[in-house]
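Following: one structure in structure tokens, then a few remarks.
A single protein chain has been omitted; all remaining protein chains appear in their positions.
Entry: subunit A
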Amino acid sequence: MSRFTAPTYKPRMRRKLRVSLALGAASAALALTACGAGADVGGVGVACSITMPDTKTTVNVLSYNSPSTDPFTNAVASGCTTGTLTVNAPATDFAGQNQRATQSMSGTNPSYDLIEVYGTVYPLYAEHGWIDALDEQIAERGDELGLDDVDPVLMEQLQFDGQQFGIPTFWGTIIFVYRQDIFDDLGLDVPTTYAEMIAASETITTETGMVNPLALPFNSAGDVSTAYNQVLGSLGGDWFKDGEATPTLDTPESVAALDALRSTYLAMNQQATSWSSPEVITQLQTGQAAMSMLFAGRVSALLDADQTDLSESFGFAVPPSVITGGTPATSLSVDGFAIASNTEVDKDLMFDLLSVATGADAAAEAAGATIPARNSQAENANLAFEPAARAVLESERPNGLPHLPYMADVYAGMAPILAQVVNGTLSSADGAAALQAAAVAAIAAAGYTP
């Protein structure tokens, strides 16, 4: 090609490119518009068959971003934004959600209307009157919502003072995760107690050379508090006296729970107090660890062949109990949606949107990443970890945190003390006393009295 042809050729190419891009953009816009024009089918394929408002209405959804929550949020955000209705779901992380929720719902000028809720926060929201009780609407429209497909245990997790404040979207219990191939090769049984778990860890190290087979989320910023709840529940201990704002964290069960945490830590890498779920999952994915206990909603990453070559090597089971005869060392977590009491949007419309966000279509969309609260969708998804989680859910004590408005305050104050017990700078007895004092102080600071 002559150098003199280039100047005439290049603009022609640019024109072609521009025309192609314009056509592409127009096609994409048309396709997107067509999706929206369908009125009842959203971007994620979720039906949004609700009565649209007569006037322009904007609804803001507050829900932290994660593979588990996003399908439910998108169900309303993408699915219901059409015509006069706009549903926004600004991105936020887990910590940011709680801060935004508190600021929005505690004032008179709400920023958010539909709120994602979970175990430690919803009792506070309910007690402050920040979210609506839904019992009347559920009584009127329960049949069309199909809530009988949601396990009553899960519904109960979003109740406060006998009233239903939220509708569950997904749930998870802590389950035992292990490398089934290694267990089979070594003839190991799934452990039923912590002692067996630690013994299995030692066997794996001896037989395979794996340095740290046991990896539990023990991060002293918060995961260690979940670990404490697991062992305390397994040993039959409780956080509070029944019906009173009086903590019971200096009991023999609590001391034994702290002993169990310390001995478990000694069976792991010393860096375990910096591990949250992502670090533990990375160790499992890369073959650095062979055993863990994780919330079921987090383990789908282990089954993704794009993320790990070991995706077909994992087994899931009910977690061991701390001692023989105890209940599984687990914890139950249930997420859901609630309606902000101070929303300026019509409450019937809000309930419609709530029903879409927690509905069967949204559950079907979420079922690949987590266990939806609706049994039909959960069973249809055929998740490898779901039977273990369900066995825990249906066990004697799935061990959700107490439904108390000051639970988040107490929970937040535990971690630094637990970290000292775990790393051996505080004895279990002293640690239990310190936990008790911290819980009493946290309850008082939150404005409650025993």
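FYI, a contact is a pair of C-beta atoms (placed from the backbone, for glycine too) under 8 Å apart; a residue touches a chain by one contact, two chains touch by 3 or more; residues count from 1.
In this text, contacts and distances are computed from a predicted model.
> Name the omitted chain as UniProt records it, choosing among "Sugar ABC transporter permease", "Response regulator transcription factor", "Oxidoreductase, short-chain dehydrogenase/reductase family" or "Sarcosine oxidase subunit gamma".
Cross-referencing UniProt, the chain left out corresponds to "Sugar ABC transporter permease".
> Among A:T84, A:Q163, A:Q270 or A:T324, which residue is in touch with the absent chain?
Per the contact definition at the top, the residue touching the missing chain is A:Q270.
> Per the definition of touch given earlier, which of A:I131, A:I175, A:L349 or A:A442 contacts the omitted chain?
A:A442
> Based on the whole complex, identify which of A:T58, A:T86 or A:Q288 touches the chain you can't see.
Of all options in A:T58, A:T86 or A:Q288, contact with the hidden chain holds for A:Q288.
> Using the touch definition up top, pick the residue from A:A47, A:L62 or A:M105 that touches the left-out chain.
A:M105
> Can you name the residues of subunit A that touch the chain not displayed here?
Within subunit A, the residues that touch the unshown chain are 95, 99, 102-103, 105-107, 128, 219-222, 269-276, 279, 282-283, 286, 288, 408-409, 412-413, 415-416, 419-420, 423, 442, 445-447.
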